[in-house]
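What follows is a structure written as structure tokens; I'll ask about it next.
Missing here is one protein chain; the remaining ones are kept as they sit in the complex.
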Amino acid sequence: MQVGMTGLGRMGNGMVQRLMRKGHECVVYDSDGEAVTALRQAGATGAASLEDCVSRLTRPRILWMMLPAAAVDRELAALLPLLDAGDVVIDGGNSHYHDDIRRSAQLQAHGIHYVDVGTSGGIFGLERGYCLMIGGDNRTVQSLDPIFSALAPGADRVPVTPGRTRHGRTAEQGYLHCGPPGAGHFVKMVHNGIEYGLMAAYAEGLNILRNADIGKRQSEADAETTPLRDPQHYQYAFELPEIVEVWRRGSVIGSWLLDLTAAALENDPLLTQYAGRVSDSGEGRWTIVAAIDEAVPAPVLSAALYERFSSRGDADFADQVLSAMRHAFGGHPEKLAARADV
Amino acid sequence: MQVGMTGLGRMGNGMVQRLMRKGHECVVYDSDGEAVTALRQAGATGAASLEDCVSRLTRPRILWMMLPAAAVDRELAALLPLLDAGDVVIDGGNSHYHDDIRRSAQLQAHGIHYVDVGTSGGIFGLERGYCLMIGGDNRTVQSLDPIFSALAPGADRVPVTPGRTRHGRTAEQGYLHCGPPGAGHFVKMVHNGIEYGLMAAYAEGLNILRNADIGKRQSEADAETTPLRDPQHYQYAFELPEIVEVWRRGSVIGSWLLDLTAAALENDPLLTQYAGRVSDSGEGRWTIVAAIDEAVPAPVLSAALYERFSSRGDADFADQVLSAMRHAFGGHPEKLAARADV
Amino acid sequence: MQVGMTGLGRMGNGMVQRLMRKGHECVVYDSDGEAVTALRQAGATGAASLEDCVSRLTRPRILWMMLPAAAVDRELAALLPLLDAGDVVIDGGNSHYHDDIRRSAQLQAHGIHYVDVGTSGGIFGLERGYCLMIGGDNRTVQSLDPIFSALAPGADRVPVTPGRTRHGRTAEQGYLHCGPPGAGHFVKMVHNGIEYGLMAAYAEGLNILRNADIGKRQSEADAETTPLRDPQHYQYAFELPEIVEVWRRGSVIGSWLLDLTAAALENDPLLTQYAGRVSDSGEGRWTIVAAIDEAVPAPVLSAALYERFSSRGDADFADQVLSAMRHAFGGHPEKLAARADV
Partner (left out) sequence: MQVGMTGLGRMGNGMVQRLMRKGHECVVYDSDGEAVTALRQAGATGAASLEDCVSRLTRPRILWMMLPAAAVDRELAALLPLLDAGDVVIDGGNSHYHDDIRRSAQLQAHGIHYVDVGTSGGIFGLERGYCLMIGGDNRTVQSLDPIFSALAPGADRVPVTPGRTRHGRTAEQGYLHCGPPGAGHFVKMVHNGIEYGLMAAYAEGLNILRNADIGKRQSEADAETTPLRDPQHYQYAFELPEIVEVWRRGSVIGSWLLDLTAAALENDPLLTQYAGRVSDSGEGRWTIVAAIDEAVPAPVLSAALYERFSSRGDADFADQVLSAMRHAFGGHPEKLAARADV
């Protein structure tokens, strides 16, 4: 099939390459001309503008947007006058599902079909395939099946789930029509919420292992510092790269994230190249808001999100309030100790 | 090699079978005679008592205990008079690493070597191999290498970590000498702490997906109930088994736990056979205590643990206090609503 | 001044009484005729309908709504045709501040002034006075000063803050113009978020005290149950009413909530009249959403909210997922133990 792709960053670029490998024809556009050139050399049809991109597509057109969430509405506004009834617009980025519901209804008024696709796989997707969570109307989603099938990993990368009887469902290939508009991004949102939780679980555990030598370090005894009661219990100097490596085999906590962590620790055992300011790209936040709307407790996913906020200094004022209170009632001056003596 | 195994529950039984498959000789004992008989029929030497078990082992003896943590000290006390200097006792269960440190010193006074092995893999270990985290002195641990190697999964089940240069380390086979006495159970403890966090991340996410239809359900409007502001955002009826299945392929959150969840949901999509009273077997608790001793924040791992406590009713009195306070200041009678109308 | 009050529940009733005590004239309406009758007997002018209520007010009218948040928009729609430019509508309930921003703009188009007032004090407000957090335009808020002043506690109930120089500000009387429309309910929202956190802190602490006798209770030793390592450390049978009472005097954690808790425990030391299903009325949720929008970590306030969700059974499916996972990897059947043997 023929697909137009706008947004040729890490994800868009990989998806175009994978689509072409599977025999699909891609017309590509990005405001960054070099990104277009690179894919043209790889066999795609390059477009000089959004108009150009649309004009090179055969009707009914299929236009896949792979853009930062904040740029989608602007792009859609630019696209709308260029499209015709029957065309399909796919948002494969990380949009909020509320926006999908709104946009789908707006485009439907013009006879244009809107499909939201939550895409997981990151920079490894080109080789591993992309996990696709899809929202939209049945007929449109079905019409795009060859594209989803090409992007998805396929059935052979992972063993069949024992006991599974519903063979033939596309979930086994790595793509799934999850429901009406917004359903794809809703499921992707929760997917990322879970991702934050998983990442934080490993990160906290590794931090505990890393500090298992705290009994060896010197510690002060004053009213502001809690003495370690049993320093002899914290005399371990663990080799984190080896521990993560051993967990990859046979343990209950094996996962792809753990595989990646092993590689990262292999290359940089102390992770000194990272300062630890952790970004979040929205889905983790929206997951919590959904949990709250549904009255579903999500303490783990929330804690994971807040860890990221804190890593960027956003708890600072709260901490100043705590220091001010301690100073007020206990006369405790703030202890500006270096980390070593905590 | 010859190994004595006491404690033939789910784990001990599987380990004996795996050891025998790899050519090791096993002398087995359990207070449950049927467990002994079953393994005798599979080729093990059955023992009628602990004494009998020890007497059938060649010196220096290797005795592997696979017991509930609470039973280990009693067993060790019974073993001590039966053992000789140079013998090795292995605790492969879920002991607290504090106990390992203590026991190791006690046995050392008798010339007996103590090795602690954190074992992960569950009932699948027989086929997949067991991930082994080992603590003890170098020489003893090294002398047991054929046993560890037989129990571990081996290198071929998981791809090599990209960039890895330290080939030949046993972590690549799925077992690792982590450090001095207690190090094995320390690492296993944190492993389980992480496991609780991972499990809770998935569980919370699935709960959010499951309640994504809350906008369809009837809701009251009174001062005690928060109305859902945008019911149209919660109209999704997701098929959880398919969603978990699709996540197994190409997504960032793929893991062995997710594979197991897919199988569980395949067999029982609403999980009605489970009431949701979740046990914890100690390591998750000890992980948090270690984090606190080290002053390492562990909000995600703690939240996962507390979810289990709450699932067993242990928050009830705190909740009664909250209801009493609300009643006191707001005159809010407690709302004994059925779940449907929350 | 003359004030119309609609919504004569616990809060509205108390506020009318307090206003009348301070010499204000109240016209009151509620769909529950008995509530109207009761206040008419106390000196208010009763209205038979909303129209009647409005018609009895002198222009520019002041109409105070004290309604469940979910009922405000309906009431405003009914009021709008009855009001004239220059009239003032006050929402003193627990509206979401987003709604204030929207309503204020809508009413402004008709020349009607909208003021949002977050009101704290509960059923004690009649005697203690109400803490008022106010949003709206300067001139309108200022014009209502006599009403706010009458409802507020006044300066003499609490000592002056040491070092305070900005005397004359109304905060010292217990009411404050916090900012433009929505500011009152925003501050009230965060106030309630904090309230949830404070309540949960006490509740958790009391639960820990209550279970300090756990070492005396019988406990099983099996692989599914964590044995208590040091039962001798948990032999205390604390008298909670006395402990809360002693904390009321001289301690750092003295508060009005603690005073109320003392009274509740005095009357019912085991709080057996409460099942522990804790409602939440919205502000706690909205506080977390605001925190997330602002990227401010709010782990304590979130945990307090989730405790309430869990108390109503909303974690159940997540817990079932956990049990299913444990069963899958460890063969752990779910332990349906009675609380006593946990």
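Should a chain be cited, it is by its letter among A, B and C, assigned in written order, with residues numbered from 1 in that chain.
Basically, contacts are C-beta pairs under 8 Å (C-beta built on N, C-alpha and C of every residue); 3 or more make two chains touch, one makes a residue touch a chain.
Because the structure is a prediction, the values reported are computed rather than measured.
Residue in contact with the omitted chain (choice from C:P60, C:P146, C:P180 or C:G313): C:P180.
Interface note for the absent chain: among B:G92, B:G205 or B:P299, the touching residue is B:P299.
Of the candidate positions A:L79, A:V141, A:V158 or A:M199, contact with the unshown chain belongs to A:M199.
Screening A:H96, A:H113, A:H233 or A:R248 against the full complex identifies A:H96 as the residue touching the chain left out. If you put the missing chain back, the residues of chain C touching it would be 97-98, 101, 120-122, 125, 128-133, 152-155, 157-159, 161-166, 169-176, 178-180, 182-183, 186-187, 190-191, 193-198, 200-202, 204-205, 207-209, 211-212, 214, 226, 228-230, 232-239, 241-243, 245-259, 262-263, 266-267, 287, 290-291, 293-304, 306-307, 342. As for the chain not pictured, it touches chain A at residues 9-10, 68-71, 94, 96, 122-124, 199-200, 202-204, 206-207, 210-211, 221-227, 229, 256-257, 260-261, 263-265, 268, 271, 274-282, 285, 299, 303, 307-308, 310-332, 334-337, 339, 342. Listed here are the chain B residues that touch the chain not shown: 252, 280, 285, 288-289, 292-299, 302-303, 305-307, 309-310, 312, 314-315, 318, 329.
The criterion applied here is as follows: only the chains that are shown with their structure count from here on.
Chain A has the C-alpha centroid lying closest to the overall centroid of all protein C-alpha atoms shown.
Centroids built from CA atoms put chain C at 37 Å from chain A. Separating the CA-averaged centres of chain B and chain C is a span of 42 Å. Shared interface positions of chain C, i.e. residues touching 2 or more other chains, are given as 280, 285, 299, 303, 307, 310, 312, 314-315, 318, 329.
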